[in-house]
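Take a look at the following structure, please.
Note that one protein chain of the assembly has been removed; the remaining protein chains are unaltered in position.
Entry: chain A
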C-alpha cells in the first residue's frame, strides 16, 4: 500500500506553472479528503468499510431512485461474464487465430455459468480488425466451442465499442421478446493482421483469373511492375481524416492543456491499481486459457507499474519531438477475448441463476472525428444519466475505457468545463467531474490492455464485479471509439 500512496499523490512539485495542472481534480481530491491522507489510502480502506451495513444504508438513502426498472419492459440481466487473459500482442497468443481466442472465452463462459448450450438463442461478437477467413468470427467460434449448430451467430463492428454494441444488440433482442438468452462478446488478435497485396497486384491477379488464353495472360503479366508487390496494411489512421489516433490524442491533450506529467501520473495510477487488483484476486472475470503448444495463460501480462522518472525518459510516440503522448501513457496493442451471458431476468431466475447485474439505459453518441475523436464519454455520460433519471452523485462505480491517459484526462476536463458544455454540447452547465476515487479502481485499458473488440464486456464485468465488491448500486460504463463515436451504459447491481 505504501508505495502506491506515494506514487499516486497528485501533489507532486513538478509544477512551475500551476495553471496547466489539473487544479479541478486536485481541489476535488482535497475537498473530499479533509485530513492529509491520500485518496489511494482511502481507496484501500474502502473495500473493508463498504461492507458495513451503516455505510450501505447511508449510500442508498442518497440515491434519487430505487431501481431503474421500467414498466412493461423486460428486465435484462448479466448472469456472468469472463475473459481470456489480455496479453501484449506478439506474446503467447501470437500463433492463434481470432476465433481461437473467442472460442476460449465462450468455453470459459460455459464452464463458469454451466449454461446448457441449447438454451442459448443467439450469439453476437464484436471485432475490429477482421480476419478475412473468419469474417463472421462469432459463428466460427461458437461452432468450435460446441454450441448447438442451431444457434445463429453474427459479428458486429464499431471500433473500440464493438462488444458494447454486441451487448446492446443482445439487450434489444431480449427486450423486444425475440430472444431470452444471448451470449455477447468480443475478440481482437493484434498479433496477426490481414496484410494485403496492393490494389494493383490484386487487380492483376483477378484479371489473370479471368484470362482465358495464354496471350491474354501474358499481356496481363507484362503489365506487372515491382511496386505492385508493396503490401497494404490495415489502416492505422482514421479513414476520414487520415490522422492516427495517437496523433489525435496528443492534440486533444494539448487542446485541454494536459501536461506530459499529468498523463504519466494517470498511467501510473492505472498500472498501480491494476497490479493491486490482480494481486488481490479481484479480476475474477479472467479465466485461464491453455494455449495449444504453450503453457496455460492465467493472467494479464501488460500490467507494469513503473516509476515517473522512467516514464519521463520515453520519447513522444506520435507528435515528435514535443508531443506528450508516449508508449507509457497509451494503451498497448493487445490480444484477448471476452464474453458475457445475458438473459431476461425471469428466464435467469427460472433457471436458478443469481445474476450479477442489470443492464439498464445505454446511449451511443458521435461527434467530429477530427478534433473530438476521443470525447465520446463526455457526450454520452450526461445523456445516459438523464435518460436513466440519475445524477453523477448516484453513480458508485465508474468504468471508463482508457485509450490514452491524455484522452481520459481530456474527457475529465471537458466534463468539468462550463465553457465546453455551453459551446460544444448545447448544455447550460458542465456535466460534472466523476470522483476519482470511484474511477477505474481496478485498472483500465492502459494497464489491463485493450483488445479493441473485447474491451466493452470487460468494462461491464468490471463495473458489475466492483458493485458487488464495493457495495454500490449503479455503475457507469463509458468508452470512446474511432470514427468519433462513443458509448455509455448504466449497470445496476443485482440485489444480493
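Methods note: contacts are C-beta pairs under 8 Å (C-beta built on N, C-alpha and C of every residue); 3 or more make two chains touch, one makes a residue touch a chain; residues count from 1.
Going forward, contacts and distances are computed from a predicted model.
Per UniProt, the protein behind the absent chain is "enoyl-CoA hydratase"; the candidates were "enoyl-CoA hydratase", "Tubulin epsilon chain isoform X3", "Translation initiation factor eIF2B subunit delta" or "Superoxide dismutase". If you put the hidden chain back, the residue from A:256, A:289 or A:362 that touches it is A:256. Listed residues A:147, A:420 or A:439: the one in touch with the omitted chain is A:420. In the full complex, chain A touches the hidden chain at residues 16, 239-242, 247, 251-252, 254-257, 319, 322, 368, 370-372, 410, 413-414, 417, 419-420, 423-424.
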